[in-house]
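Every protein chain but one is kept in place in this view of the complex.
Order as written gives the chain letters A, B and C; numbering starts at 1 within each chain.
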């Protein structure tokens, strides 16, 4: 059985006042930004950002996005986002996320995102683009 | 077999410039607002808004939120959000959403949200609050 | 003395839950969206939207944005945004905004925005583009 590398990145964030709603807890929509922050940090670490896609002639929009909210985060909390790359055969980029409240290491939220490839004319690409296959090979997640 | 009412609401929105990303399509995070707009319109139609929860001594934060993106929306598009209440036995408020591009009636996105009840001290409430059971009975979704 | 037309538009909005902060009043950043909503409504009424600029080979980014907050708006409030076009000689698009709380007609906020023209290579355009001069003439604000 083949073994993959497990690619992960971790990012600390400080909850902003503007991210909190009138219940004084982080508004659910703010987690979209936290996932994006983690995805960007991952991308910079492993060389797979929006810019990478674009420079290779592709877009990589999300087609699926899921969130579970377990415990509230409040203004002033520090949170740690852990992102993990999920290897799949299909022409997709899948990530799993877990957000922890730093002060007690409690799992605050979890979720996943799936991206597909569009070419420069916004047409869905059903095969894995070469640059992506190469990226997978280089990172031992093929 | 018991039959429920099907409670729905429909809301038209015009895609804002600020909701579009550098791919010139609606940014995935904007859909959180579209779902919220639909939930609010539903709430006003059937008397079940954040204010309703609050006036009865409860909060109703989201614990689950899911999105599927099928076709892009662009700046200037008109979209129609259809929201449907999903009756469940548990002390939860569940909605399903579908977003259509008005010009060709294509399904652009779909998803769901689940809310639970917290009491005024932010403790999870495991039973259906009286006001909610009464609301369900009144709307024939019990 | 030459007299200009006064071009205005008015738009009603319902305050969203997500626009309110933990003080339970509308977060100051939400007003950026309200101004944008008004600008878009104005643009559709008079034919001067982001799309109009783009179709004529220009961008029109903001270079100045000012807000005064007078009275709070809260979740569930209805507000009325009034936008007025401010004629200037320079190659700029200037708007003034006033936001009223509908229930008591109190002025909640006021402000202004200024846009300039960039050509398709993002270079500042110091003259009034032809399409804009024509638009001004047609609307008697030249």
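The rule we apply is simple: contacts are C-beta pairs under 8 Å (C-beta built on N, C-alpha and C of every residue); 3 or more make two chains touch, one makes a residue touch a chain.
Keep in mind that what you see is a predicted model, and the values were worked out from it rather than measured.
Q: Sort through B:35, B:50 or B:75 and give me the one touching the missing partner chain.
A: In the complete complex, the chain left out is touched by residue B:75.
Q: Give the residue, chosen from A:51, A:71 or A:133, that touches the chain omitted from the document.
A: Here the residue in touch with the unshown chain is A:51.
Q: Can you work out which residue in B:22, B:89, B:105 or B:120 touches the chain that's missing from view?
A: Touches the omitted chain: B:22.
Q: Just checking the interface: what residues of chain B touch the absent partner chain?
A: These residues touch the chain not displayed: 17-18, 20-24, 27, 29, 75.
Q: For chain C, which residues lie in contact with the unshown chain of the complex?
A: That gives, for chain C, the contact residues 23, 25, 28-29, 32-33, 36, 59, 61-70, 72, 122.
Q: By the contact definition given up top, give the residues of chain A that touch the hidden chain.
A: The list for chain A reads 14, 16-18, 32-33, 36-37, 40, 49-51, 75-76.
Just so it is clear, only the chains that are shown with their structure count from here on.
Q: With centres defined from CA atoms, tell me which chain sits nearest the overall protein centre.
A: Chain closest to the assembly's C-alpha mean: B.
Q: Can you grab the rotation angle between chain B and chain C? Superpose on CA, round to the nearest 5°.
A: It works out to 180 degrees.
Q: Look at all chain centres (mean of CA atoms) and spot the one farthest from the centre of chain A.
A: If we average the C-alpha coordinates per chain, C ends up farthest from chain A.
Q: Report the inter-centroid distance (CA atoms only) between chain A and chain B in whole Å.
A: The mean C-alpha positions of chain A and chain B differ by 24 Å.
Q: State, to the nearest whole Å, the distance from the C-alpha centre of chain A to the C-alpha centre of chain C.
A: Those two chain centres are 35 Å apart.
Q: Identify all positions of chain A at which a residue touches two or more other chains, and write them in rising order.
A: Answer for chain A, listing residues that touch two or more other chains: 23, 29.
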